[in-house]
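Shown below is the structure under consideration.
One protein chain omitted, others in place.
Chain nomenclature is as follows: A, B and C, assigned in order of appearance, with residue numbering initiated at 1 for each chain independently.
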Amino acid sequence: MVQVNRFEWSRPAREARHSPRRRLQGVRPGLPACIECAQTCTACADACLGEDSVADLTHCIRTDLDCADLCETTGRVLSRQTGNNAEVTRAVLEACAAACKSCGDECAQHSSHHEHCKICADACQRCEQACRDLLTSLG
Amino acid sequence: MVQVNRFEWSRPAREARHSPRRRLQGVRPGLPACIECAQTCTACADACLGEDSVADLTHCIRTDLDCADLCETTGRVLSRQTGNNAEVTRAVLEACAAACKSCGDECAQHSSHHEHCKICADACQRCEQACRDLLTSLG
Amino acid sequence: MVQVNRFEWSRPAREARHSPRRRLQGVRPGLPACIECAQTCTACADACLGEDSVADLTHCIRTDLDCADLCETTGRVLSRQTGNNAEVTRAVLEACAAACKSCGDECAQHSSHHEHCKICADACQRCEQACRDLLTSLG
Partner (left out) sequence: MVQVNRFEWSRPAREARHSPRRRLQGVRPGLPACIECAQTCTACADACLGEDSVADLTHCIRTDLDCADLCETTGRVLSRQTGNNAEVTRAVLEACAAACKSCGDECAQHSSHHEHCKICADACQRCEQACRDLLTSLG
């Protein structure tokens, strides 16, 4: 278990325009789900590479790698107070949700054979939901 | 100048479903623009940190960092043959275009004072256009 | 709090040469520290950008950004079973420890003024120690 930090620092007046506190509080919840999903997808891709049936898992590995990259980048964006970039935040969350949906669906197909795919499918579903919740809260 | 490789390997039949050659050829052109923009945004953020007026450039630095992350991830996704994930590819390209638009607009405001912002604004505009062209070609 | 997954899958015989279980068990502990430190450094860099005294924190921001990148990459390498690359693993852990030392020392200088730097200095120290423990266990 790792801790996720998002600092509640006192904001100088010149930044008030860019990052209203209300929006921050809305953005924050998705971060742990992104970080967990990024790491889980990286490890699932590697676990797939260790399977005898790796030739049947190549699409799964690719969706894992795409999803890991998207989740990591989304976690970075959510860790920043880029403020009035609501459009960028929304687009990143949409992309992350799409990657999680794709990877979660693919891993779910292998869940009965591979425990790591089951764990990864669950992480993807949580992260997709977290992204969609954030999108709703951003309005 | 660096070279961008996307291998034209002979595709086994089992992959034909996932990655029609037509789509590949459509996806490929955006890759160099993403890689260039990622590196330029990383360097522009650092150059902004070296300016005496860094306090006026904090929003620029944040958009640079977001854009660098998005462009790098998009470059990775475009380097893969994830195939039938057209929805993911589209969402990633939309997010990358949004980040490039935001960063390009911000850097353009500082172009007359800082050469690195001018160079970065140009790279962002090229990358945004490349993403939009790819989106059009994906239909 | 996020969960870190490293799958204990049954290893096919053909992989036994590459990834002895003993080594795996030694490598595993550092992963949560790397992921936590990566996210904390990303957030600390952003918090520094929000301070009125940002001009005095530019070196801190740069060490944050370097450390975030190193920790993220180290977390990815540790999430893989690259096996007989003990030399690569060792070199990555050395680089991560150096980045954590540099960033931790820098953040410690600002700890009395900025809570985020104090939190980050602590995360860097934990991650540096985790990397050094892993290096010792790898022999």
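Just so we're on the same page, a residue touches a chain if its C-beta (ideal position, glycine included) is under 8 Å from a C-beta of that chain, and two chains touch if they have at least 3 such contacts.
This structure is a prediction, so every number in the text was calculated from the model and none was measured.
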| item | value |
| --- | --- |
| Touch with the omitted chain, as defined above, among C:4, C:77, C:107 or C:130 | C:77 |
| Contact with the hidden chain (one of B:39, B:111 or B:137) | B:39 |
| Residue ranges of chain C at the interface with the undisplayed chain | 15, 18, 58-59, 62-63, 65-66, 69-70, 72-73, 76-77, 80-83, 85, 87-88, 90-92, 94-95, 97-99, 101-102 |
| Those residues of chain B which, in the complete complex, touch the missing chain | 1-7, 9, 11-12, 14-15, 19, 31-33, 35-36, 39-40, 42-44, 46-47, 49-52, 68, 72, 75-76, 79-81, 114-116, 119-120, 123 |
| Residues from chain A at the interface with the omitted partner, ascending | 45-46, 49-50, 52, 54-55, 58, 61-62, 65 |
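By our rule, only the chains that are shown with their structure count from here on.
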| item | value |
| --- | --- |
| Per-chain Cα centre nearest the global Cα centre, belonging to chain | A |
| Copy-to-copy rotation for chain A and chain C - C-alpha atoms, rounded to a multiple of 5° | 180 |
| CA centroid of chain A to CA centroid of chain C, Å | 19 |
| Chain A, residues touching no fewer than two other chains | 15, 72, 76, 80-81 |
